[in-house]
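Removed from the display is one protein chain of the complex; every other protein chain stays in position.
And then chain A:
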């Protein structure tokens, strides 16, 4: 009990600093990272190569990348999110009685924050997998998580989006998640300006609102473009992208642009990727069109083999 009250008092004593840190982390690194992330992903609209080059650039950090991911993104995100949940619990929305714009923004800031937290936790699990640790991945991959392969960036991303519920679940989840997160950032930028005392007068706050709305709209466009780039490709485009990526990989490896890390490649098998991938694409198309026929022929084959079994 005394331990509990002491830890509470430490938190209460430093509440100001902790909450200012919460506000700061929301902008740098999290907000800044989000802008870079969405813009990088939107670059996929320009082509597989553009996106793959950007991913190579990020992964040129090599062994330092996990440090950057954890120190610069995951840990600040966890801090911001967990403290955010605590902040939500300190207030009680009264939107029913006072339907002012500011009050709506207050309430939406909290709901989008919660949504963003759930979205980002699943987003990171879905593509990154949280921990790049063998036994963990051995469990998560069969469950349909940790799907992103940086050296096959566009193709593995597009395939991951197609995973569940006839390829409907993840796209819907990502679109809602991205929009909620963008609102949370744009509105959070505005409240942070008040928190730190950047914009003071009502006129200044009104101007800041306009800037934040413009920023939010821009980031929504970029974010939606990034989303579309990930969900739009069909099987043929994915196969085409993988071919391009594998060609790029060969060249990049030779010129020392990437590290030879097979775990960052989709089905890290050696050999002539171009050919096998071409064949795969055909197989995918075939199974879609000719599925009932193959099932029938399999049944026929089984019935044919049945009588011969006792003889052998």
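The rule is short, and it goes like this: contacts are C-beta pairs under 8 Å (C-beta built on N, C-alpha and C of every residue); 3 or more make two chains touch, one makes a residue touch a chain; residues count from 1.
As a convention for this text, contacts and distances are computed from a predicted model.
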Problem set entry | Name of the absent chain as recorded in UniProt (options "Fe-S cluster assembly protein SufB", "Sugar ABC transporter permease", "succinate dehydrogenase" or "cellulase") | "succinate dehydrogenase"
Problem set entry | Sole contact to the chain not displayed, among A:32, A:200 or A:236 | A:200
Seminar exercise, completed: Cross-chain touch to the chain not pictured, restricted to A:33, A:74, A:106 or A:259, is A:106
Problem set entry | Contact set of chain A toward the excluded chain (per top definition) | 12-13, 15-17, 19-20, 87, 90-94, 97-98, 100, 102-103, 105-107, 191, 194-202, 205
